[in-house]
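This structure is in structure tokens; I'll ask about it shortly.
Only one protein chain is missing; all other protein chains are in place.
Up next, subunit A:
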Amino acid sequence: MSTAMNFGTKSFQPRPPEKGSFPLDHFGECKAFKEKFMKCLRDNNFENTLCRNESKEYLECRMERQLMAQESLEKLGFKDLMDEKSEAKKNL
């Protein structure tokens, strides 16, 4: 938090998260998915674009175990992944 008492300079205003806070995963139920995601990140030089499938799976795990409010994945920004999946299904 900025402590400089300058009137007029922009100070940082923390904002609450849009969907609130994640409940803590006390029992490590989604730890396997997290490990998969972290491994993917390490393998791909920490590029998020290449590991979006793993992050989607982690969030799905949370939603299944009531550790996250159920939400359609499009609303979480995974629309392109959903479109890809439906396209792949169509082509099959």
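As a working rule, contacts are C-beta pairs under 8 Å (C-beta built on N, C-alpha and C of every residue); 3 or more make two chains touch, one makes a residue touch a chain; residues count from 1.
FYI, contacts and distances are computed from a predicted model.
Undergrad: Can you tell which of "Cytochrome c oxidase assembly protein COX11, mitochondrial", "MMS19 nucleotide excision repair protein", "Symplekin C-terminal domain-containing protein" or "Golgi pH regulator A isoform X3" UniProt lists for the chain that's not drawn?
TA: Answer from the UniProt record of the missing subunit chain: "Cytochrome c oxidase assembly protein COX11, mitochondrial".
Undergrad: For subunit A, which residues touch the unseen chain?
TA: Subunit A touches the missing chain through residues 1-2, 10-22, 24-26, 28, 30-31, 34, 37-38, 41, 45-49, 52, 55, 58-59, 68, 74-79.
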